[in-house]
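Before I ask anything, here is the structure I am working with.
Shown here: the complex without one of its protein chains, the others still in place.
Which chain is which? They are A and B, in the order written, and residues in each are numbered from 1.
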Amino acid sequence: MKISNSEIGNAAWDARVKLTPGEVEHLLDCSQKILQELNLVQKDNLDSIKATFFGHEQPGSLREDIITDSLPLAKVLANSLYADEFCFHVPKIIEE
Amino acid sequence: MDFYKIPSQKLAGQVREDPALLDEIFAMLSHFHNEVEDLNIFILFDPENIQKEMTFLKEKIAKGKSLSLAGVPVSLEDNICTENIATTCGSKMLSTYKPPFNSWASEKLQEAGAILAGKTNLEEFGVGCRGNSSFYGAAKNPWDQQRIAGKGAAAAVSTLMLPLSIATDTIGELRQAASYCGVIGFRPTYGRVSRRGVIEYASSMAQLGIISRKTSDLAAALEIISGPDPQDPTSLKGEVPSYRASLQNEEKVFKIAVPDNWDQAPGMEKDVKECFLEQLHNLTAGRVQVEYIPLRYFHKAYLAAAVISAAEAFSNLANYDGVRFGYRGEGKSLQDMYIKSRSEGFSSKLKQFLTFGALVSSGKHYEDYFLKSQRMRTRIKNELADCLERYDLLLTPTTPFTAPLAKPDTEPDQLADPALFYTAAASLAGLPALTFPLYTSVKRPAGLQFMGKAGDEASLLQISALLEERGISLSFPNPGSIK
Partner (left out) sequence: MPEMETVVGLEVHVELITGTKLFCGCSTAFGADPNTNVCPVCLGLPGGTLPVLNKRAAEFTIKAAQALNCKISEMLTFDRKNYFYADLPKGYQISQFFYPMGTNGDVEINIDGETKRIGIQQIHLEEDTGKLLHIGTIISSPSSRVDFNRAGVPLIEIVTKPDIRSAEEARLFLQRLRSILRYLEISDCKMEEGSMRCDANISIRVKGGDNLGDKTELKNMNSFRSVYKGIEFEVARQKQVIKEGGMVAPETRHWDESKGITKAMRSKFVSADYRCFPDPNLPPLDITKEWLETIKAELPELPAARFKRFLLEYQLPVYDAEVLTNSKELSDFYEVTLTYFNDPKTVSNWVMGELLRLLNAASLEIEKCNIRPEALAKLLKMIDKNTISGKIAKTVFEEMFESGEDPEVIVKQRGLVQISDENALEDIIFQVLENNPKSVEDYHKGKKKAMGHLVGQVMKETKGKANPQKVNEILKNKLDN
């Protein structure tokens, strides 16, 4: 499968990064290569194989519904340059 | 005193006896730090903080606490959170970030009396190993400053400055760096060490690992940072084996498998091939049996890992939006602000990696690339499990080549880096792995990579101890000669 320039553009937008034309070019090239190699990999019929999404097979765990301390407000906001005494600020959002 | 010659536990004993030794250790660290400054090992080396920790430690010793690493200086990679201490991930994005919490590993080390010697340099967010993405510049290789170290953590141990370094291993970056710098690098079973407080980019593969020069140091540190953590849902349940005790087993016979096509990596260096073969030959004696076996899927691991890690990174790094922390670019609209923050805060290489992640997980390619890679992962995992049912360990070179020359910033990377050709499989399968140093004919470090069964860190420590015992002693650049 061929990857197009615009696909790279869309993916960059979805990752919320802006690439230079040179970067798009290079990424296109690299993607094409690795995906080609992957296509070779796919010659093995993998459809009947279960996918592994996790680092191991140990089942997940559960936690009791017990309240623990939240972060003090000062610490919550400490790493943000765009906050008032309670809230973080983002550029104005007008939805309706 | 030559602290670097003393095993960590012995040093800890001496510090407990005589806390005034800490002042000497401090002087030694400061001295070393000056010596190695050109190597760009640390993003943060804060003498004030070291002294603060030492004062605190003296109080604890006075209270008679049992501290198995008392006074042992240990560095953390700069993607491991330390409360109120900058944790940058080697990125402009986080250059001002001070986490309001500690990682599991930093807590455990502190409890054991270890001294946080500094935060080591890394590729931006720990992605890759080409020395071209840290906002702080690449860490240089102590053996040859023209070459990369892969990670500051490996360089720190290689220079003799520190006995132990904690760093992340996702597709094998830690093993790689250890191999480039001629030290022991260890990746535990997935889930053995809690990922709490680790800023990692691919959650299904990332593990904290240890870099050291001595197997006994490694075992001691591993015991401390292992253990079930209820706050990490992937943390391994059950008791942690006594790794130090496992080193007492000196009768164990090792059946070791080597893939028959072990030398098929792209870019395989002749020197590496030769010294690996030579070592293989030396290895086969006494308690060690080596056999060649065919592996069908092993060599596809680095391709699958590249796809999976990129897709996970795309998602793991989506919290960098310029709102609650991190670099923020000015934008009129919300989406504009996102684009500016991320485009200005991330390196070119990382941007491409994240875009690739978005590409392979998109609706159009999910089945063909992401899902197929995860299916391939199952094959690799099964193949390794089969192999390790019949053999104690699987052995390959750690890297196809020795430390590459530092590339100019502009030179782009490959998405599936052949440097990770041998290390990706254990990462995909969640297996423990260890790299032990080798030296090529021109005295450049390379590595032997052993992979073990899930949960069986002990065999890896034992083989490492056996190699030490056989006198395949490690050699290091003379600290005085570094400048």
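Definition applied: a residue touches a chain if its C-beta (ideal position, glycine included) is under 8 Å from a C-beta of that chain, and two chains touch if they have at least 3 such contacts.
Note that the structure is a prediction, hence the values are computed from the model and not measured.
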| item | value |
| --- | --- |
| Touching the absent chain when the full complex is considered, from B:Pro100, B:Gly137, B:Pro266 or B:Gly329 | B:Pro100 |
| Absent-chain contact - pick from B:Gln51, B:Ser343, B:Ser362 or B:Gln414 | B:Ser362 |
| Residue of B:Ser8, B:Ser216 or B:Thr234 touching the missing chain in the full complex | B:Thr234 |
| Absent chain, residues of chain A that touch it | 10, 13-14, 16, 53-71, 73, 76-77, 79, 82, 84, 86-96 |
| Chain not shown, touching residues in chain B | 79-81, 87, 89, 94, 97, 99-101, 103, 195-199, 202-204, 230-234, 311-312, 314-315, 317-321, 323-326, 334-335, 338, 358, 361-363, 366, 370 |
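Heads up, the rule we're going with is that only the chains that are shown with their structure count from here on.
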| item | value |
| --- | --- |
| Chain A and chain B: spacing of chain centres that average the CA atoms, whole Å | 23 |
| Residues of chain B touching chain A in the complex | 96-98, 100, 189-191, 203-205, 207, 230, 233-234, 236-237, 300, 303-304, 306-307, 314, 321-326, 328, 331-339, 342-343, 346, 348, 351-352, 354-359, 362, 364-365, 368-369, 371-379, 381, 412, 414-416, 428, 430, 454 |
| Touching residues (chain side chain A, partner chain B) in the complex | 1, 3, 7-8, 10-12, 14-20, 23, 26-27, 30-31, 33-35, 37-38, 41-42, 44, 46-47, 49-56, 58, 60-61, 63, 71, 75-76, 78-82, 88, 90-91, 93 |
